[in-house]
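A single protein chain has been removed from this complex, and every other one stays in its place.
Every chain is named by a letter (A, B and C) in the order it is written, and numbering of its residues begins at 1.
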Amino acid sequence: MNTFGTIFRVSIFGESHGKWVGVTIDGCPPGIPLSPADLIPDLERRKPGASGTTPRVEEDFPEFVSGVYNGVSTGAPLTIVFENNNTRSADYAELQNTPRPGHADFVIHEKFAGYNDPRGGGHTSGRLTVALVAAGVVAKKVLKDVEISARLIEAGGSTDIEAAIATAIEQQDSIGGIVGCTVSGLPIGLGEPFFNSVESVISHAVFAVPAIKGIEFGSGFEAARMTGSVHNDAIIDEKGTTASNNAGGINGGITNGNQVVFRVAVKPTSSTPRTQHTWNKATGSVEPFAVKGRHDLCIALRVPVVVEAVTAIALADLQLFPRHI
Amino acid sequence: MNTFGTIFRVSIFGESHGKWVGVTIDGCPPGIPLSPADLIPDLERRKPGASGTTPRVEEDFPEFVSGVYNGVSTGAPLTIVFENNNTRSADYAELQNTPRPGHADFVIHEKFAGYNDPRGGGHTSGRLTVALVAAGVVAKKVLKDVEISARLIEAGGSTDIEAAIATAIEQQDSIGGIVGCTVSGLPIGLGEPFFNSVESVISHAVFAVPAIKGIEFGSGFEAARMTGSVHNDAIIDEKGTTASNNAGGINGGITNGNQVVFRVAVKPTSSTPRTQHTWNKATGSVEPFAVKGRHDLCIALRVPVVVEAVTAIALADLQLFPRHI
Amino acid sequence: MNTFGTIFRVSIFGESHGKWVGVTIDGCPPGIPLSPADLIPDLERRKPGASGTTPRVEEDFPEFVSGVYNGVSTGAPLTIVFENNNTRSADYAELQNTPRPGHADFVIHEKFAGYNDPRGGGHTSGRLTVALVAAGVVAKKVLKDVEISARLIEAGGSTDIEAAIATAIEQQDSIGGIVGCTVSGLPIGLGEPFFNSVESVISHAVFAVPAIKGIEFGSGFEAARMTGSVHNDAIIDEKGTTASNNAGGINGGITNGNQVVFRVAVKPTSSTPRTQHTWNKATGSVEPFAVKGRHDLCIALRVPVVVEAVTAIALADLQLFPRHI
Partner (left out) sequence: MNTFGTIFRVSIFGESHGKWVGVTIDGCPPGIPLSPADLIPDLERRKPGASGTTPRVEEDFPEFVSGVYNGVSTGAPLTIVFENNNTRSADYAELQNTPRPGHADFVIHEKFAGYNDPRGGGHTSGRLTVALVAAGVVAKKVLKDVEISARLIEAGGSTDIEAAIATAIEQQDSIGGIVGCTVSGLPIGLGEPFFNSVESVISHAVFAVPAIKGIEFGSGFEAARMTGSVHNDAIIDEKGTTASNNAGGINGGITNGNQVVFRVAVKPTSSTPRTQHTWNKATGSVEPFAVKGRHDLCIALRVPVVVEAVTAIALADLQLFPRHI
């Protein structure tokens, strides 16, 4: 199931080496000014280019297929596609025999009975995040006065990110990182007490981003080591402003009007230059394995804008639910 | 929205001080033997009673309303209710003026324009987790050969849980903890690459449990500090067995046949015996505040069985999706 | 799947001879005054009692389990149950061998692999419509200024309903009927152009009512015999008022501000006093069969209030979707 949301519904499609990848947003309100140019800044942030990211050049020009007329959303399904114009059709038949460690090659082959498109990971490719970013830009516009900001706050275990990247390049091994995200300007009352708590909905969206292995809100795992008298955020005015924000802007699953704060853990890029071992279906034994091709040493560098995007998608949907105040 | 799942759909209802709380499961397969006695062990695990939990006695006898005939599920909606027979209708009017720090009192009042039932937290009460546990037992039966096991692995920052509880009692301040959960026996191929990744679906369910502030799969946040060559799990046989399990049993959002492993952070119980501060709507100022009543000093003690329950609910739903192998 | 709706979500549960049948509404707005007394008029309309309906006495007192506090909806899941206090546990084991013609006995047994509750049809019983009627009353309150009115306009092929009933009693054979329904006061713009057209959503809900075999909107089947110049409704003012209403208040799947009009066909009650034939599993041959028990000769007499209820449920959900005007 490649759809997310109840009212603002986002569906993605496409494969790494197909002609296009794309996204359809159903339930986008009409009247939102929207042009390809609006998407460029976030698309640029997702692109490789910095040290530690792949040299593969992707143009990523968003083509609006439907749902926009005269530069404004119409309320009809909004589809945006991106051409895949820089793919190298390597010898993926070979890959079929040697599922890459840390990748989904093995499980996708099993799940889809071998009918999956293996080229570049097929549908299970980081390439699809371009579609998430596009939808995220639209979601941010729906959220209007809400400010979502994610950035890499730690890489390879260090808060000196440039140094960490330099080390990774030197050691020719991929590294992970931690992305912090804040959301300001949300109203009180988004989310539900149990199954659709704000944490439920954001984490659901965030774990759609490849390579993410953990999420924590507010004081997060540190909360487990605090006492209640320290952790509780004193309410200090009639708007619900709190003296501290250990709750990360969420009480009982519902936004409390303070800044929503969360962090996500990004694992090291699975495609590391180092030689690894994996099962070889052809030989029936474990064999050394080297990933060819262009890959990011630190995919976490490109994750913040994708985290912003899925967060915006999740919150836009919650925002469009009927409010009672 | 108080429903979770697409095929195996779980809805909860009720208030802390209403007559009943309950759960309806729609889409439960027929033919599953099911009696109130089957639910008792997990219901017992959820009950307070150990040191550090509230002395409030709850009988928690599950009454089967529908969907079970001759001790076997029928395939029709399965409803189970629990009577609330040990409630103390304290002066909740007072609470209306002083929203408890760390609780949802303030946001629920705003979200529902003041129409919410304030007695004991109303619908937003840990009492509802009894319904989750009941549904979890049914889900575990649907999963048959799958073994789900959660336990408290750390409390108050210590792995010596008894000592941590003793300290909390001595200091009269609530503490949090970390719950670890493992799932064995899952087939390869559950979950989807993006929006319904196994991490997405489990985290969505887990954050429905009150007091949880973080979740991490496999090596989790530690992964952010590892290199790719260390983190990647080498595949060592044709079944997809891996030499290590940093992925926590999930690749690309999909189960890989290895044990699914995750940990959750539980914040300290919001209702601590210590005096705190909160906004008083009547006086229009911040005032000291003491929580009355019987409360758990370490709610994390009661969380493992609830985590098992929501995990089972999430996985039962994924398991019932059509498989292609 | 026993749930209907996206925002205003209605789920029913229970069996004909279980202890209770009930309904949960998730997504009901807070602040709606609601008491058991509010439900009585519609529940009375559903009861048997008139000529041609079953003498079985049902008390049908609605017990509010959750979601209502101080006589007003809270915004939490709203559950209402009805006790089944007048059931006769006949020899349903016998029925297991002789599936009643026109009933779901045979298919339910097959669908649920024989685990279904056979007593009185189990979950597949007209008894469940009491839960629909209860939800319908809540939905009508959500719709506020909308007036929904359904009535029996034809029975046994005659518009003289009393005469038709008299004939049915005399001939001791059940009869069907046609129910007409009008909805006034709807805003322009409910519904979607394709999959969630107003006709799609209403018909989906209406075919949840047992015994309904057809639905037509506006001029309906007669439209198939009209010319475009006759059928098209001329728009005569800036509000979209039309000179005629062949469209039944719906253009392109969307309400146009005029009265929504539709009719449904109700088949004759399957349980007719006449001897019929069915397959006998025990003897392995077709045998004569007589339905015992108390049954309505013309179930269509009780259908209008149920049609109103499901129509209200469908429209309340559409009404709660975000509007853009």
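The rule is short, and it goes like this: a residue touches a chain if its C-beta (ideal position, glycine included) is under 8 Å from a C-beta of that chain, and two chains touch if they have at least 3 such contacts.
Note that the coordinates shown come from a computational prediction; the quantities given were computed from them, not determined experimentally.
*Asks:* Could you tell me which of A:Ser35, A:Ser66 or A:Gln172 touches the chain that is not displayed?
*Replies:* A:Ser66
*Asks:* One chain isn't shown here. Among C:Thr24, C:Thr74 or C:Asn256, which residue touches it?
*Replies:* Touching the chain that is not displayed is residue C:Asn256.
*Asks:* To test your reading of the contact rule: which positions on subunit C touch the chain that is missing from view?
*Replies:* Within subunit C, the residues that touch the unshown chain are 1-4, 6, 10, 12, 99, 101-104, 106-108, 110-113, 115, 123-124, 128, 132, 154, 156-157, 168, 171, 173-178, 188-189, 192-197, 199-201, 203-205, 207-208, 210, 212-238, 240, 242-243, 246-248, 251-257, 265-272, 274, 276-279, 281, 284, 286, 300, 324-325.
*Asks:* Since one chain has been left out of the picture, which residues of subunit A touch it in the full complex?
*Replies:* Contact residues on subunit A toward the absent chain are 1-3, 9, 11-15, 18-22, 24, 26-27, 30-31, 65-67, 69, 72-79, 81, 111-113, 115-117, 119, 122-123.
*Asks:* Pick out the residues on subunit B that sit against the missing chain.
*Replies:* Touching the chain left out of view, subunit B contributes residues 6-7, 29-31, 75-76, 193, 320-322, 324.
Quick note on the criterion: only the chains that are shown with their structure count from here on.
*Asks:* Which chain's C-alpha centroid is most distant from that of subunit A?
*Replies:* Computed centres place C farthest from subunit A.
*Asks:* Mind checking the centre-to-centre distance between subunit A and subunit B? Centres are C-alpha means, answer in whole Å.
*Replies:* Centres of subunit A and subunit B (C-alpha means) sit 25 Å apart.
*Asks:* Counting in whole Å, what is the centre-to-centre distance of subunit A and subunit C, each centre being its mean C-alpha position?
*Replies:* The answer is 44 Å.
*Asks:* Quick one: report the Å distance separating subunit B from subunit C, using the average Cα coordinate of each chain.
*Replies:* Once rounded, the distance between the two centres reads 37 Å.
*Asks:* Which positions in subunit B touch two or more other chains at once?
*Replies:* As it turns out, subunit B has residues touching two or more other chains at 1-3, 12, 111-113, 115, 123.
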